[in-house]
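A protein chain is absent from this complex, but the other protein chains hold their places.
Up next, chain A:
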Amino acid sequence: MTTIDTTAPVVRPAATVGVTGVRARLGRSLQRGGWFVAPFLLLYALFVLTPIARGLWLSLTDANITGEGTSFVGLDNYTEALGDPLVWSSLGHSAYFTLLVVPCITVLAFLLAMLAHHIQHAKWLWRLCFFAPFLLPSTVVGNMWRWMFNPDTGLMDHVFHLESAWLTQKSTAMTAVVIATLWWTVGFSFLLYLAALQNIPPHLYEAAALDGANAWHRALHITLPMLRNVTGLVVALQILASLQVFDQVVVMYEFGPGPEESTRTLVQYTLEQGFTSYRVGYASAISILFFLIIAAVAVGRMWLLRKREEAVR
């Protein structure tokens, strides 16, 4: 299992080459498949690069949703965002969610994968059961769990006798979302783990068994180390996805901020600023800040991984 390289092919800077050289080089690279990349580049520029550039510009203005009467305000929006307690508290909620979800999902996905890998009967059924929830849309998941946590008629209350108002008190509000999210998305990481388990060469286990290693030792000294790469991938993907948590939370709390504003995530706050208060400039500044945070996490993870790979060598 290797990590997926999502970076676009980079054209080498040609500062030292003359214009004709550039043209020749461009012509060659086009012949070598540039035209095949062109549709992608076009869409990428249209739907990713342009919005980022425009968002960056908007974040420096006091634009409202109508786009009229916009003026340049420099870094005012950024100053305001850094001093806005709601930015920090909602960033805190997103981070808290991430902190809860990532370890749980990693461990759970691993255990489920081990289970599905070792059970000999009806393998397809296990895989289907664990993966199926992932196929549901977030609105369905959100509504379903909102009903399940209902204090009067919900499943949690009737079947498990957890007689607390899960969605209406601060102490359990985010946990309820975490539970729903685990159920919903564990299937994806489960599949990654299952594929990785199937990729471990059987002869390793045979050799270990011959040397007298029992099942526990084999799991500890063969399976776990062989899954190191995929664990890195699962953790990284989950961190990035969890920081951007939005849809299941707003559905479960009906676009409100949750009990005592304990579940408002940063994405939700950005939406409120942009589409309730109509402060598009300010909302853009918050999303640019958020983008920087997520990019920092991604780069930090790459840096950590690089060190570890060097250590392995």
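As a working rule, a contact is a pair of C-beta atoms (placed from the backbone, for glycine too) under 8 Å apart; a residue touches a chain by one contact, two chains touch by 3 or more; residues count from 1.
Operating definition for what follows: contacts and distances are computed from a predicted model.
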Taking the list "NADH-quinone oxidoreductase subunit K", "Sugar transporter", "Pyruvate dehydrogenase E1 component subunit beta" or "Sarcosine oxidase subunit delta family protein", the UniProt entry for the undisplayed chain gives the protein name "Sugar transporter"
Across A:Ser29, A:Thr106 or A:Gln169, the one contacting the chain not displayed is A:Gln169
In the whole complex, of A:Trp88, A:Trp147, A:Phe275 or A:Phe291, the residue touching the missing chain would be A:Phe275
Even though one chain is not shown, chain A touches it at residues 62, 64-69, 151-152, 165, 168-170, 255-257, 259-261, 272, 275-281
